[in-house]
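Here's a slice of the assembly, chains where they normally sit.
Going by the order they are written in, the chains are A and B; count residues from 1 in each one.
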Amino acid sequence: MTNTERESNNPANPSVNVNLLENVKQILKELRLEMLTKFKRHVSLADLLTDRWDTAKFYGFGEGTSCYNNVLILGNVKVGKNTWIGPNVILDGSGDLTIGDFVSISAGVQIYTHHTVDWSVSLGKEPVKRMPTKIGSGVYIGPNSVIQMGVSIGDGAIIGAMSFVNRDVPAGEKFFGIPAVSHTNR
Amino acid sequence: MTNTERESNNPANPSVNVNLLENVKQILKELRLEMLTKFKRHVSLADLLTDRWDTAKFYGFGEGTSCYNNVLILGNVKVGKNTWIGPNVILDGSGDLTIGDFVSISAGVQIYTHHTVDWSVSLGKEPVKRMPTKIGSGVYIGPNSVIQMGVSIGDGAIIGAMSFVNRDVPAGEKFFGIPAVSHTNR
């Protein structure tokens, strides 16, 4: 960006943007202090400017469900009530994703209904593949876990941290590992 | 959002927000160029508007410690000096977290003092569980690793990339895997 380009943005008053930047930084510092004082936490800039329950409601998710600002939500994603959706999560509904109530979707979890393996290795000649994925109610999904397209996870199932789920998980079972396998009753 | 709602925001001058948006985008492009020119890097919008050392200092962390903007910090988290805290990190001090000096907390690492397994599978009837976690000085924690609540990691320990640590790690030991086990002297 050249100086000419910058000046052309506000030819009458080149100092407008300098003042705006200072004012924006000031607002962010005030919001950050309010978050620390009220809730004893530090959240991202984007989470200072948005509300987790509002974000969830905006996408049509159920009452009591919350969703950090940097969650990437694609296509048809239905989520029930009182579900917690952490930061750095991907909810891919490009092939239809359904999620129940009281689910813990821990930070860094990625739930897919597509993959691009064939697209990449064919140098873009093969299409993206898609299949629907379904997560029941009362499910816990641990941090940084990845759920492959086409999988169904039943009510009350527990998926351990850092698991890769590429097959169905029956209701009430505990799965973990890469790939995730049953550890119920062990 | 309807047009009526938008106009009501600035009834006297509906073009205020259009100009504001253009000015904000212009500022971001200038900050982005400055970051590339001075430091040869691209950082998130939020990291353009904030300072990593200032963020760490704001939460009371020690001198020389830095912290990317999108790190989620919850509750009682104490961090020593010269510790590097990467992007997409979670530092959960809801059950008390202590971290020493010269620690590398690589990108995507999540360190917990609570879990919501029982909360989820009981459909919200059981409370969230909490236990304190402690990380010593001179510890390296590799990318995308998760540290479970209640764990202690001793001084100088090395935790490999993508490890799930659910037991104590003695000082000077090298642990990795899911779950992480000792690989010292192998």
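The criterion applied here is as follows: a contact is a pair of C-beta atoms (placed from the backbone, for glycine too) under 8 Å apart; a residue touches a chain by one contact, two chains touch by 3 or more.
All of these numbers come straight from a predicted model, not from anything done at the bench.
S.K.: Given 2 placed copies of the single sequence, how many copies form the entire complex?
M.R.: 3
In the analysis below, only the chains that are shown with their structure count from here on.
S.K.: Measure off the straight-line distance from the CA centroid of chain A to the CA centroid of chain B, and report it in whole Å.
M.R.: Taking the average C-alpha coordinate of chain A and of chain B, the gap between them is 16 Å.
S.K.: Going by the contact rule at the top, pick out the chain A residues touching chain B in the complex.
M.R.: By the definition above, chain A touches chain B via 1, 6, 9-10, 16-17, 20-21, 24-25, 28, 32, 36, 40-46, 68, 70, 82, 84, 87-88, 101-104, 106-108, 137-140, 142-144, 156, 158, 160-162, 176-178.
S.K.: Which part of chain B faces chain A closely enough to touch in the complex?
M.R.: The touching residues are 20, 22-24, 26-27, 29-31, 33, 45-46, 49-50, 55, 58-59, 69-76, 88, 90, 108, 110, 112, 116-117, 119-124, 144, 146, 148, 162, 164, 178.
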